[in-house]
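Since the structure comes first, as structure tokens, the remarks are kept for the end.
Of the protein chains in this complex, all but one are displayed in their positions.
Note that the chains take the letters A and B in the order they are written out, and that residue 1 is the start of every chain.
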Amino acid sequence: MKKRTLSQIIILLILIAGVVVVVLPMIYMVSTSLKPNGALYEYPPRFFPKLDEITLENYQYILAQKKFIRNFINSLFVSIVTVTVSAIVSSALAYCIARFRFPGRTVLFAFIILTMIIPGMTMIIPQYELAVKLGTINRLGGLIPFYVAWVIPYSTFMIKGFVENIPRELDEATYMDGGSVFTVYFRIVLPLAKPGIASVSIFNFLTAWEEFPWANTVINDDFKRTLPIAISGFFGQHQFTQWGYVFALSVLSLLPILIVFIACQKFFVAGLTSGSVKG
Amino acid sequence: MKLKAKGKIQIGVLLLPGLLIFGLFTVYPIVRLFIMSMTKWDFGSFANQELIGFANYMEVLTDKDFHVVFGNTIIYTLITVPGQMILGLLIALLINSLLRGQIPFRVAYYLPVITSWVIASLVFKYVFNTEGLLNYFLCNVIHLSKQNIHWLDTRWGGMAVAMLLGTWKGIGWNMVVFLAALQTVPLELYESAALDGANSWHKFFDITIPSIRGTILFALVMLTIGGFNVYTSIKLITDGKPGHQTDVVLTWMYYKAFSAGKFGYAAALSFIIAIVLAILAVIQFRLMENKE
Partner (left out) sequence: MKKKKISAIALAAMLSLTAFAGCGGQSPNVSDSTAGSSDSASGNETSEDVTINFWHHYSAQSAENETLTEVLIPKFEEENPGIHVNAVSHEWADLHEKILISAQSETLPDVARLDSAWVPEFEKMGILVPLNEEMTDYADVSSGLLESAMTTAEVDGKNYGLALNTNTKILYYNVEALKNAGIEVPTTMDEFADACKKLSGTNEAGQQVWGYDEPALSGWNLCPFIWSMGGSITNEEQTKASGYINSAETVAAIQMFADLYQDNAITGWNSGDIPMTDGFGTGRYAMLLEGPWKVAEMKGAYPDFAYETAAVPAGKGGSISVLGGEDISMFNTANKDAAWKFMKFMTGSYAQEEMAKCGQIPCNKEALESDTVKNADFAPYIEQLETAKSRPTVACWSEIDSALSEAVTAVVNGEKTAQDAMDELATEVDALLAE
């Protein structure tokens, strides 16, 4: 028994040491955001600000700027719509592929697997051309169909795994009662695949929330930018970089993700598990 | 099961939005990408793109810069993929053997995963600055180095920072995936092995690893794709400097397309990346099958 307690303590210590190393950069980010802007090239550099030096001036500056509030709302809007639309579309696709044989089913599934393998960014040139043709350049809403298209393959693949785990007898019973394909989708598939849909939705939210290259390419106006573009926009290359502002905005932009993550932790693991164990 | 006409229509209605979006925004661009890779298309010649066959592919494959950026990508993948998997599995094993208090560790180790690439890259850039905290620590606190190390200014320094960031950010994902897999390994296997007198190493290599082989494969394929997907960290930390020596395939593709205006070249490059990844995925599946 004693040996067991000892090994538990050792494991605990190793894990705590690991956590310290892993979260160190994030603590440094928070501590830098609390330093006065001018102290960033101080010498010697400090990990924590001096106590009497701690200030919220960086946050005050950020929150006083209309455009950053707007960037925040933009990111929230794009992420929420992307999540909602892709949840509906992917679950419908997953349901059809899992349950019905229709012409082109194999080809569709093969394409879904294929696009999971290819990095989304390799398609940025033809997608840019497409965005030009559709006139969605420099439009916030124009980001959404592209984001949805990027997350569909993975989402469909994952949700399909959940749908396949739903006993077919439930479908049969619904049809017996006079239900239709829609009835099964809304009353059987959606409720029972909810954990799967929830877990991919968290991923999709994160994807849309942090997406950088596409939004950076197609969005021009300050007021249409999403948060990642706003954050990287602080870098006037050869001027001076206000790291205090950069990190204050970064901390603020992490908050929604943190909230979503902690609130949905349960689903999150469930989703990953099903995908990996099936492999 | 036989479906009536109405059922078929309803299936069609369910499929339609997905097919439309997927078809228009993913399948069509892939086809266009292939056509573009066969055309001469530079800034200024937007209107008249002429077909030139595989010339762009030849140009990419014989380009010295491409060899450098492709090498960088391969090295990035070869180092970060095993790095994340080994550390992730190690932490998963440790957490799994904890009798209580697993959840806080799971959350803490997952934090880097949910930190966006833009933010993580900027933090690393700040820490690894020549005048940054890390150099101060190395030179003035533990005196490991006499001079500030130019982390971001050389090919391997820049790549090392990007690889460290990639590994740091990926450990949590691997930890969660492996933890889930470990919890499905039947305890009886360990118990009977213990009766046979197997030690921890034997248990790990003879029971744990074979039992989670499916997960290892899944992680391997996903992480390899992730390794080729690296863009934001390089873009924000070094932007390819000095002289494109720290560029990876995607930053190079973006540079060629949107800065140099060589759309045909960039399209061919994109297609080459896609083909390489498809081949790698097939090989990885085959290797795992053979071991079985």
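One rule holds for everything that comes next: a contact is a pair of C-beta atoms (placed from the backbone, for glycine too) under 8 Å apart; a residue touches a chain by one contact, two chains touch by 3 or more.
Fair warning: this is a prediction, and the values are worked out from it, not measured in the lab.
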- request: Taking the full complex into account, find the residue in A:Tyr95, A:Tyr128 or A:Phe247 that is in contact with the omitted chain.
  value: A:Tyr128
Task: Based on the whole complex, identify which of A:Ile117, A:Ile144, A:Ala193 or A:Ile257 touches the chain you can't see.
output: A:Ile144
Query: Which parts of chain B are in contact with the chain that was left out?
result: 13-14, 16-17, 20-21, 24, 43-44, 46, 125, 128-132, 140, 147-148, 150-154, 158, 237-239, 241-244, 258-261
Message: Just checking the interface: what residues of chain A touch the absent partner chain?
response: 38, 41, 43-44, 81, 85, 88-89, 128-129, 131-132, 134-139, 141-142, 144-145, 148, 180, 182-183, 186, 217, 220-224, 233-242
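Everything that follows uses one rule, which is that only the chains that are shown with their structure count from here on.
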Message: Rounded to a whole Å, what is the gap between the Cα centroids of chain A and chain B?
response: 16
Field: Complex contact set, residues of chain B against chain A
entry: 1, 3, 6-7, 10-11, 13-15, 17-19, 21-22, 24-30, 32-33, 36, 91, 94-95, 97-99, 101, 103, 105-112, 114-120, 122-124, 126-127, 131-133, 136, 140, 168, 171-173, 176-177, 180-181, 184, 214-215, 217-219, 221, 225, 228-229, 231-232, 235-236, 250, 253-254, 257-258, 263, 266-267, 270-271, 273-274, 277-278, 281
- prompt: Which of the residues in chain A end up touching chain B in this complex?
  reply: 7-8, 11-12, 14-15, 18-19, 22-23, 25-26, 28-29, 32, 41, 44-45, 47, 88-90, 92-93, 95-96, 100, 102, 108, 111-112, 114-127, 129-130, 145-146, 148-150, 152-153, 156, 172, 175, 180-182, 185, 206, 209-210, 212-213, 217, 228, 231-232, 243, 246-247, 250, 253-254, 257-258, 261-262, 265, 268-269, 272-273, 275-279
